[in-house]
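A protein chain is absent from this complex, but the other protein chains hold their places.
Chains here go by letter, A and B, matching the order in which they are written, and residues are numbered from 1 within each.
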Amino acid sequence: MTAAALPRRASETYLPQLVGLGSLVISLLIAEVIIRIGWISQYIVPPPSEIAGSFVRLFLEEHIVYRFFYTSGECLIAGVMITFFGIGIGVLMQRFKLLQQACETWVAALASAPFVLMYPLFMVIFGRNAWTIIMMGFVSALPPVILKTIEGISGTRKVLVNVGRSFNLTGTQQFWKILFPAALPTIFVGIRLGLIFALINIVGTEFLINFGGLGQLIEDLAERYDLAGTYAAICFVILVSVLFFMALEKAERWLRPVD
Amino acid sequence: MASGIPASTDAILVADHILVRYETAEGPITAVDDMSFTVRPGEFLSVIGPSGCGKSTLFNVIGGLLSHHQGMVSVDGETISGPHKSIGMVFQEESTFPWRTVIDNVAFPLELVGMERGKRAERARYFINMVGLAGFENRYPGELSGGMRQRVSLARTLASEPKILLMDEPFAALDEQTRLLLGDKVLQIQQELKQTTLLITHNITEAVQMSDRILVMTYRPGKMKRIVDIDLPRPRTSEIVSGEAFGRYVAQIWSDLREEASRGMAEAESNALHHDSETP
Partner (left out) sequence: MAETGRLIRAAAPAPLLSPVTLLRVAIILVLLAVWEFLAHSGWLYRDVVPSLLTIGHALYGLLSSSGYYFNLGVTAGEIGLALTIGGLSGLAVGLLLGVSPFLSKAYEPYLYYLGPTPKIIFFPIMIMWFGLGVESKIALGALSCFFPVVLSVAAGMRQIDRVLIRVGQSFRASPWQMIVKIYLPAMRHPVINGIRLGLGFALIGTLLAETKLSNKGIGFLIIQAYSVFDMPRMYAMLIVLFVLAIGANALVGRLGGLHSIKRT
């Protein structure tokens, strides 16, 4: 039976997105008015216009661009580390079934463990510097990469494995020519998850230990009671985070066009 | 043979000039085109038509789940606007609640109206027995077969004691033998409860086996093609399928349906061709 579509609903046009965006803009305007009037103290929430104005200051005086690259550098290093170690450990675990059966649930449990709470410990071990931050990102981002690597390799379609066997491929050839390429999309999902965890933990740790790039900026501005600046910096970090997340999604879709 | 609409003075359900039209990307589609019919109390009426003729749309209109249509449906003189308490619906898809036991599933409508626990359980057990699932009260639907699950759905709807039982191809997903046996069950229940029943189906054997009258629909836009009185003796069982009169009725309805079904197939094929030629 052919599915007849119901009459054009409002939710099928661009109306919802416009309403959503519009209502947010209106909320900002209302907030501006309420704060200027004084119903909400501007020493608790600065008017949105003042926050927007602070952005200029952030660029010119607080070297936010440099800080952005600093934080990105930390993420990059953490990213390379989780890729290397995550895929490596994942491959090893998948190869040795007993190891996988013994440790996979541990890794899964660690995926939801609050590693970032260990930052004081990491500070003792690595000092109050970039390595603490990078290691925090690394440790919290590792489990998803491992798990997805195992999942990807194990989940290769049986028929592809049989194609390899029909060509009498050796174990190593089978792995590099069939299993690993077939697992790449899933592995990339794991890396994407890992990168997100890494960014969150890296920025969070920068804030907590008051060192580094963007996270430290927020902490700094808060200590100086620069309200508008603090709000602006937080918005900037959120923006960076959102764009990063979107970019990763685009990359994943590009890597997985058939799905 | 084909009688018109019977005397509306003793009709319990009246469908009056039902018209349902949709907007689609390819333009407006009329699913149901000006259908009018009535159902007498205690009667078993089947609506039969080819796939895509709009009979499920009709089901949704009568059940009150579809609001943008023209025309009116009334039960006992009262026009309906939304699901009516006198109409009980049994859906085509799996509709048991997987998280509730059989008895909790069947007691669901009783829970909604606030019947107290003891009475609910007693009432639910009565209908569970009626559909032949005694002993399975505390099982979960996941432990039952498809046919058993549909019986649970049926018992659930019966538990709300509707004046009119409205069913949309409830046995479509089952195999033929199960279907015949379940058909027996439904017949038995209907005859015992004197339940007014409106069955939507595409299965001719099923329709003839169970109905007092059959309404044949045309292919989309769905119109009433013919009403056939089924004069087979009651009480009936599935053994009736081997009778001569049965065969004649089936042949008669098939000759009507075949024309409509072919139209449907031809249209589907031309749609497929049309879409193919559009892709660059």
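As a convention for this text, contacts are C-beta pairs under 8 Å (C-beta built on N, C-alpha and C of every residue); 3 or more make two chains touch, one makes a residue touch a chain.
Every value quoted in this text rests on a predicted model; they were computed, and no experiment measured them.
Contact with the undisplayed chain is limited, among A:116, A:130, A:189 or A:228, to A:116.
Touch with the chain that is not drawn comes from one residue among B:51, B:178 or B:252, which is B:178.
In the full complex, subunit B contacts the hidden chain through residues 63-65, 82-83, 85, 87-89, 91, 93-95, 97-100, 108-109, 111-112, 132, 136, 139-145, 147-148, 160, 178, 181-182, 184-185. The omitted chain makes contact with subunit A at the following residues, 9-11, 15-17, 19-20, 23-24, 44-45, 98-99, 101-103, 109, 112-114, 116-121, 123-125, 196, 199-201, 203-204, 207-208, 215, 218-219, 222, 227, 230-231, 234, 237-238, 241-242, 245-246.
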